[in-house]
Structure formats: structure tokens, C-alpha cells
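Dumping the structure here so I can ask a few things about it.
As you look at this complex, bear in mind that one protein chain is not there, while each of the others sits in place.
Order of writing sets the labels: A and B. Residues in every chain begin at 1.
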Amino acid sequence: MTLPDPQFNSLGELHHFIDLDGLNREQLTQILDTAEGFAGVNDRTVKKVPLLRGKTVANLFFENSTRTRTAFELAAKRLSADILNVDLVTSSTAKGESLLDTLRVLESLQCDMFIVRHGDSGAAHFIARHVAPSINVINGGDGQHAHPTQGMLDMFTIRRHKGEFQNLCVVIIGDIRHSRVARSDISALVKLGTGEVRVVGPRTLIPAEVEALGVTVYPSIDKALIGADVIMGLRLQKERMQTATVPSSSEFYRTFGLTPERLTLAKPDALVMHPGPTNRGVEIAGSVADGQQSVILEQVTYGIAVRMAVMSIVMGNATSLRRAEA
Amino acid sequence: MTLPDPQFNSLGELHHFIDLDGLNREQLTQILDTAEGFAGVNDRTVKKVPLLRGKTVANLFFENSTRTRTAFELAAKRLSADILNVDLVTSSTAKGESLLDTLRVLESLQCDMFIVRHGDSGAAHFIARHVAPSINVINGGDGQHAHPTQGMLDMFTIRRHKGEFQNLCVVIIGDIRHSRVARSDISALVKLGTGEVRVVGPRTLIPAEVEALGVTVYPSIDKALIGADVIMGLRLQKERMQTATVPSSSEFYRTFGLTPERLTLAKPDALVMHPGPTNRGVEIAGSVADGQQSVILEQVTYGIAVRMAVMSIVMGNATSLRRAEA
Partner (left out) sequence: MTLPDPQFNSLGELHHFIDLDGLNREQLTQILDTAEGFAGVNDRTVKKVPLLRGKTVANLFFENSTRTRTAFELAAKRLSADILNVDLVTSSTAKGESLLDTLRVLESLQCDMFIVRHGDSGAAHFIARHVAPSINVINGGDGQHAHPTQGMLDMFTIRRHKGEFQNLCVVIIGDIRHSRVARSDISALVKLGTGEVRVVGPRTLIPAEVEALGVTVYPSIDKALIGADVIMGLRLQKERMQTATVPSSSEFYRTFGLTPERLTLAKPDALVMHPGPTNRGVEIAGSVADGQQSVILEQVTYGIAVRMAVMSIVMGNATSLRRAEA
């Protein structure tokens, strides 16, 4: 017997959005379809819909990330929610409050949704398990565990360009071991029935058990790229390069960098993706990052529609559950 | 002859909200009654009313307090006001501007209301005396002087649970001397005709003149708790414990901590209150803070409705005064 996935409410609907492992193909597809509608909103002159009017969304960022925080803030504003940016460093540590005490206070202030970004794996899960039932928790990235909205915006970008997933060959390059993005991408790609998912990177950065997830480990980037429809780079954490097990920047670029020459090994219309910010000359050549096949900035744009979709789905389910219980 | 209370306008209506001393029972009751209406707004799906639409509320926090700042920010947003968070550390000190110069600039930017939090007693008073007549000032806590919105949310919490005040026995425990919360609570409790208000704490932390305010000093917490309807803890400032006159944390807990055993001395339905954040194991046992009789988190929730009430009352009076003068 396994514990029920805390992401779902008693009606089996999505209540929190913590990682993609518990979601099935239909649920992933519903998010992508909903995001499709919001992508249109962002092209309109007035980029606003009133779906979350009168709701309060609290950004709980325990780890700095202007890019992700901003994307969530814009998504919330375009849904007409009120946004509360809570500085968790000054508030909780200054007066010695525990995380749970802080959560209780934010619940009591009648926030409706928490966006959680945390340096520790499992933090969003922990918060979802301890939060009041009226509150939706969305994981904005937790340690090396998951970054599910990044995973979904990557899927959205692929689907917009390539349509269905079953015939695609997707290559993920770099530090698979420490990447929450890789973890979420692999989970979504496999669930959506992607034809082939290949991973390649320094031996020390490929987890032994990764093939069990449904991917194939390739020994060399050149072999991995042959026939690829989608190439996903990952950000190499420079902090890690100081340990003996990880190659230097220049060595990494020589062995695994996505150069213009290597790009020609993939299909001519292969997409180049990266969660950003890129280290040019480390994971990817500047000319490739800025080149015709790159959709790196589209990923940023679609991130808003995808986050609007996730936020409105979990909030809508919360409302329908309250109605069902009343 | 005494100077007129600067909290009132020429029509005798509340214009600023600085401390509770100048308010009479009717005025306190009006705030509680108005908050009652807003408590309903916070339970609605769309938690917004348009009362302060197009008004600008500036949060002037000279002292850090995420909890109070957030509560005021949410109250303002639920009244549909625009909120401006002014970082007063960088702005005023970096360019050597005086406080009055800063106030003049904010006035000139046509802000309608200032929420002031300051480490010095009397700061909100000073600002109210020097501000343009069109601006309402609300005290969000000044030094050891007053914290009137905390006082009112405490009264609101008591009234919601206990109805009228005249038959109640309320006990306030701890550092009465340095607590702006205690000062505002005592003022409100006495004005509202509370049957009996008892204070108890280390001898060095009970001001000599406190009985003149209408309270009874008790020598021991056990005696004070007998027959209590409401028990209010106060936050013990750890900074003060380093001085010789204040007991250590463990000594304080042994002599004045609200333990489960001591709680049984009070009436079985006695409320346990605390302005937060609590020091568990110092002022209060964790099990009491989280227990059935605790309304500590309700206090946080009611803080929004009470602040909405105060903000809309002073703003409404400002509008009616402008109309009367026109």
C-alpha cells in the first residue's frame, strides 16, 4: 500500500502542484491545453482575465530567483490576483519563528495560494502536507527534486513546434544528477509518450538509476545528437565545478558543449532549448543560443501561460471541491 | 486646559489612528462593529470591496515587521487601494534627507494615507502632527508607546467569543513595562468596561503607576489565573533578558510561563491569546499555544478586518470633512 499523492483532493483533482511524477498523461495534457488558451491572452492588448480576482497569491521564496518569481508574479497579475511577496529571510529568522509558525500566520491572513521556492529537496512537499486544506501549493523549484512548471513550459514549447510527442527524439545534455529541471522534463516526456529520450553528460553527473525512468544513456554527445528533434541543455552550476568530480568549464564545453558543428548532427529543424540563464561557452555556444533553431526565449514567454494554467486549474478545483462539500 | 487630541478633525471625527487613549467607548465600538462587516468580506470567494479604489496607501516601515506590514498590505488591497511600500532606510539616509523632508515628498506624491511603524515611542504622533491635513496617519506600532490596531483586533477576538465585556476577567501576563501591545490592550479593555483586568509579571517589568490605569497587579500567576475568562500572553523580548533585571528564559517559564497545568486554574472556556510570534517554552507551552483554547491564529485573521475598518473609517471621515468644508 502506498500513501495517497498529496497533490490530489478527495475528488481526485489536482489540488497542489509539487512534482510531475504523480500526474498521468491526461492531466499533463489538460495543463497544456489550458495554457494554449492563456497564450492567446498574452498576445492581446489587455493581457488580463478575471479568473483569480479577489484571490491572494503569496510568493514564498526561500531561495532567490528573480526570473521565476517574476514569471509567477506576472502570471498571477494577468489572472487579476493580488500578489504578496513575502521576504522570508528577514521575517522568519529575525524573530526566530519556525517555518510552520510562518505558514500558520500566512494561512490566517487568508492567502489562497503559496508559490514555494526552496533550496531543499522536498520543501514544497513538506509545506503541502502541513498547509490548511483551503490553500493550494505550487512548487517553484525545490532543491534537486523538481521544477514542475519549468517541465510543463518545456513540454508546451515542444508541442507548439512539433505537435505530438510519440515520434520525437529528445536529447538532454549535462548535469542530469543535480538538475530538478531534468528530473521534471524526463518525467513529463516519458508520460507524454515521447518516442525516445536520450541523456548524455559527464559520467559523474549521470545517476546510475536514470535508465529506470525510461531514458537511454549515451556515452558521447555526438552519437546522442544524431537524428534529434529536440536538444535540451541544462545549466551547469559553477559551484559544482570546484569539486574534483566535475570537469572545468572549458573541458565541459570541449566534451559536451552544444557547438554549431555538433548542432548539424541533429535534424535540420531540431529545437534548441535551455531553462536559462545560459552559460555561453560552457553548455552552449552563444551563436547557437541566439540562432534560428533556439527557442530559449519562447520558453520564457510560454512560462507565463503555463503558470496561469496551473494556477487557474488548482484554484478552480479548490472552488469546485468547496462547492461539492457544501 | 489640554491640547486637543490630534486624532480628531474639526467635526470631532477620527482622522488619525495613533493610540486608543483618546477614543471613547462608542468610538471603539464603532470600529468593532465596522470590522464585523469586513470579517464577512474575508470569508467570501472574492475578498474585495471598492471602498478605497483610487486611493494610495503608503507603508512607512522604519522598523521591520513582515507580519504587521503584510496584514496592512492585505487590508489595503482588499479595500482596492493602491499600496506603496517605501523603503525608508535606503531612501532617507542615503541622501541625508530629514524625516520631515521625506514626509513632504510623500505628501506631494498625493498619497492619501500613511501606515507608520517606528522603533521610537511617539513617532506616529509626531508624523500626524506634521502631516498635511489631507493625509490620514495610522500607527502600526511605535516604540513602547502604542499598537492600537493590535489592541482593537484583540478586542474584536474577545467580543466574537465572549460577547459583552462587563462580566469578563482578563489576565495579561509578562513584560507590561515595555509592551506597546499591553498598553493598547489595557486602554481598550478599561474603556469597554471590562469587569476586571489583572496584570502579572516579574516585578521589574510591572510599571509602578499601572494600577492608575484601572488594572490590578497580581503577585503570582497562579492567583491571577483563577477565574480568568481571557488570558493574554505578551512576547518577551530576548534582548532584554540580557540585562540583570530580567530573568532568564527558563526562569521566566518556570515562574510566569502559561503551562497546561496553570491553564486549568482559569475558567474551562478561557481564551488563550498572544500577539505573536510566540516564544514557545518561554511565555507559553507549545501545547497551550496550539491547544483548543488558543485563538492566536484567529487574532491574525481578525487583524485584517479590523485594519480594513480603521482604514475605511478615517478615510470616510476625511472625505466627509472635505465635503463639509466645500
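Some points to look at:
Throughout what follows, a contact is a pair of C-beta atoms (placed from the backbone, for glycine too) under 8 Å apart; a residue touches a chain by one contact, two chains touch by 3 or more.
A quick note: this is a predicted structure, and the numbers were derived from the prediction, not measured.
Interface note: of B:Thr56, B:Thr259 or B:Gln293, the residue touching the hidden chain in the full complex is B:Thr56. Looking at A:Ile31, A:Leu52 or A:Ala71, the residue that reaches the missing chain in the full complex is A:Ala71. Residue A:Ile304 is the one among A:Leu88, A:Met155 or A:Ile304 that touches the chain missing from this view.
The chain omitted from view is touched by exactly one of B:Leu14, B:Ala35, B:Ala71 or B:Val86, namely B:Val86.
Touch with the hidden chain on the side of chain A covers residues 42, 44-48, 64, 66-67, 70-71, 73-74, 77-78, 238, 276-279, 297-298, 300-301, 303-304.
As for the chain not pictured, it touches chain B at residues 53-56, 82, 84, 86-87, 90-91, 94-97, 101, 104-105, 107-110, 319.
Rule of thumb we're sticking to: only the chains that are shown with their structure count from here on.
With centres defined as mean CA coordinates, chain B is found 42 Å away from chain A.
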